[in-house]
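Just one protein chain is left out here, and the rest sit where they should.
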Amino acid sequence: MLNKIGWKKMAIWLSLLVIVLYPVFFHSNSYIMHIFILFFCWAVLASSWNLLFGYAGIWSLAQVGVFVIGAYSSGMMAKFTGISPLICIPLAAILTALIVTLFVGLPSLRLKGIYICVFSLMFADALPSVLTQTRKWTGGGRGFHDIPPLWNNISRVHYYYVGFAIFLISLFIIYKIVNSSTGKAFIALRDSRDFALSLGINEYKERLKVFALSSFFAGLAGAFYGHYLGHISPSSLGISPFLLAIAMMEMGGLGRFPGAVIGAVVLVFGSELLRLTGMSRLTILGAAVVLIMLFMPKGLMQIVDIIDNIKLRKNAIIK
Amino acid sequence: MEMLGEAMISGIIMGSLFGAMAVGLTIIYGVIKMFNFAHGIIAILGAYLAWWLFSSVHLNLIGAIAFSFFLMLLVGILIFTLIIRVLLRTPRWPYSTIIASIGLGIFLQNLLLQIFGPRIKSMPVFFEGNIKVGGITIGWHEISLILIVLSLMLILRIFFKKTTLGNAMRAVAQSPEGAKIVGINTLKIFSYAYMMGIAVTGLSGVFLSTKCYVIPHRGWDWMVKGFIIVAFGGLGNVMGAYYAALLLGILEALVVTYVGTVWVWNFWFVSFLVILLIRPEGLLGGRMG
Amino acid sequence: MSLLEVHEINSSYDNIQVLNKISLEINNSETVCIFGPNGHGKSTLLKVIYGLHRSSSGYIKYNGREITNLPSYEVIKMGIVYIPEERYLFPEMTVMENLNLGAYNLNARKDINKNREFVFHLFPRLKERKNQLCSTLSGGERRMVAIGRGLISSPAFLMLDEPSLGLAPVLKKAVFEKVQQIIEEVKITVLIVEQEIEYALKLADRAYMLKKGEIVFEREKENLNIEDIKKAYF
Partner (left out) sequence: MVLKTEGVSKYFGDLRAVDNVDLEIEEGEIYGIAGPNGAGKTTLFDVISGLWPPSSGKVIFKNDIISGLKPYQICHKGIARTFQISTVFATLTVLDNIKIGAVFGAKTKKLDSSHINEIIEFLGIQNKKDTIAQNLELYTIKLVMLAAALATDCKLLLLDEPMAGLTIAEIDNFLQIIRKMNKEWGITIVIIEHLIDTLIDISDRIIILDGGKVIYKGLPEELTKDKKVIEVYLGKGEE
């Protein structure tokens, strides 16, 4: 019976069960719950980046910028118009996708890989100065404060479940994209570009589609993040979140589906641990990114492959 | 008129300095075809090493710079052997070298921060005093910087044209297959080019630190500037990077003087867009000629 | 003892097995030709000998020393030189710089002046154009540079891959005359892959026919007959 369900499905259901039940049993420990909520945001961000970078091979480095744009636009929308954040969040995600696709996607998608890197990095680099110059509305360098909560008198448990819902929906859709014809088209383009083109794949259109979708999810996570914390500042555009996200994507396994989520688990909880021990997080993270690339180029998903292989061999022996 | 003159001079100075930095980037790209995302931090590292040798070890100025150059060669070979060489063997090296060099850059940045602290470091000027030419004041130090970078470029030019190793590097850049056929060990040439690129970059960092403040996180801005210069001059084109840097340096100084400092970053952004849309192969063509 | 011994070499590109248990021997001061239809493994064989492409099994010995899968910068030191069919010149370098790079390996460096003189004697045209960039040369001139660059590497054993490919008929003739001249004046061992069968037969002491990655036959000059070769082609 156990064998039939498969260990991967078991693991997924088990972890979902833990997440669902955690607040029920450990209601009092809101610190861990806080970290869980951060994990939901980061996992969506890293997964959306992985969709773009790992699957579609679009080397954009602006994804954290996209996340922050999502946070600012939803926060500003809710604060200035008074519309319920529950409506602002998806609206902001759509707006973010539009802005980013227009300013980064359209110009850069015709470029070659390395140019996209530099171009998107410049875009992200330009954001803090944009915020400074629009200080009147965005709060400039001091950040944007008093972002309305999702609803009045909301508790952390509620945020926890809303975050979890966003996490589930986003990942489900990303999973669907990866396994849809669009996802296959990117694998096809990666495996053999000329053949893929001559079989009728419109590369530009597919890339634009993925660009918009991945910006949407990054924006969505960002918007929720802003409302949860109640404030957002340009420091989120700094090197530390950027590195954290890139490390998640890489540690889980570039271009592997739940990889970025696994990377997010390890790094969100790991970096909290590092924060507690007071060690220099960035030095260790920077070194970790290099070391993973060298010694575990396929990321933690490699462990999944190894277990699969062992299972296969075992089955072969039994037969 | 004097304003224009001073803007031109300051443009040439900054152009020379950033030119020297971009040259390191373009050598590495030209030969290995990989982008070094840790580039800015490498320049900062060079500056910090020279500063440390000068102010803590108390070497004299020339000694500190020379010794830091030597140390940067070591850093280059270390990074190449431990990281780049391993990654180049994997089929996805264009991906993995980007991510690994970002990681390396952040590692080095924070290492510097922990060792030397967050205070701004800068090297002393080489020569005190200044002269007045037609109403424009130029410091001797600035003149010496322009001349030093110019002679560095000449030395590099002679190296690439006249020496066996320089020719081998150009050969690998232009046709790796052809290079293998004439018996060049391409991996070895990669390592030399990387070492050289890193050392020149470190040197440029030392020069930069005599003109502007150096703190570790500035490296990322420097790197992006370096990329734009390299894209302008043609990927892998050494002299092209120098000329492009002079041109962009002068234009930047004009923007600062006549439009305003706030617009500088937008100016670089637009320049980059323009060059990408008009001539993606750069103004002077891409191959290491 | 033979100078070069190729023993049951297998090699493949992607999934396609290109060489299937190839064995051949080349003696000192011999000129050997390999014929065969396009895409049947001739160039691959030369690349495998030169260490530019891996063989999956079998061995290659040169002067009794095993050189299987040795990188080309090691192979060239022993005096084996390969002149490829795709020219692989350095386009943004001058003719002179291209030629000088032929002497990159240390063994060739000491003879560079002598060899360069010989190349200029063979191709006076190159001397006229020595300061011109290779990207500005005509097809025939590029072929001269490729051959010249190979000769400056001081070959004891020269592998030529279709030296006449893509040249106009007059130039083809000229190239073969030059190859003949090289063989006579330098007295080296030559392995040549060629489509121009009649020209090649005039040079060859012996020939192999390679089809579908296998040696179909091996003949001495006396027994070589153009009709047999035609039959193998069509």
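Each chain gets a letter, A, B and C, in the order it is written, and its residues are counted from 1.
We take it that a residue touches a chain if its C-beta (ideal position, glycine included) is under 8 Å from a C-beta of that chain, and two chains touch if they have at least 3 such contacts.
Predicted model only: the values in this text are computed from it and were never measured.
Under the touch definition stated at the start, the shown chains contacted by the missing one in the entire complex are A, C. For the chain missing from the display, the contacting residue among C:L165, C:V186 or C:V216 is C:L165, taking the whole complex into account. Of the listed positions A:W137, A:F172 or A:F195, the one in contact with the omitted chain in the full complex is A:F195. One chain of the complex is left out; on chain C, the residues touching it are 13-18, 37-40, 85, 135, 138-139, 162, 165-166, 169, 172-173, 194-200, 226, 229-230, 233-234.
The missing chain lies against chain A, touching residues 181, 184-185, 187-188, 191-192, 194-203.
Rule of thumb we're sticking to: only the chains that are shown with their structure count from here on.
When you average the Cα atoms of each chain and compare centres, the chain farthest from chain A turns out to be C. In terms of Cα centroid distance from the overall Cα mean, chain B ranks first.
Separation between the centroids of chain B and chain C, computed from CA atoms only, is 42 Å. Chain A and chain C have CA centres that are 55 Å apart. In whole angstrom, the spacing between the mean C-alpha positions of chain A and chain B is 33. Residue ranges of chain B in contact with chain C, taken from their complex: 164, 167-168, 170-171, 174-175, 177-185, 287-289. On the chain A side of its complex with chain B, the touching residues are 59, 107, 111-115, 117-119, 121-122, 125-126, 129, 133, 239, 243, 246-247, 250, 254, 280, 282-283, 285-290, 293-294, 297. Residues 50, 52, 71-73, 75-77, 82, 84, 86-93, 97, 100-102, 104-105, 149, 153 of chain C are the ones that touch chain B when the two sit in their complex.
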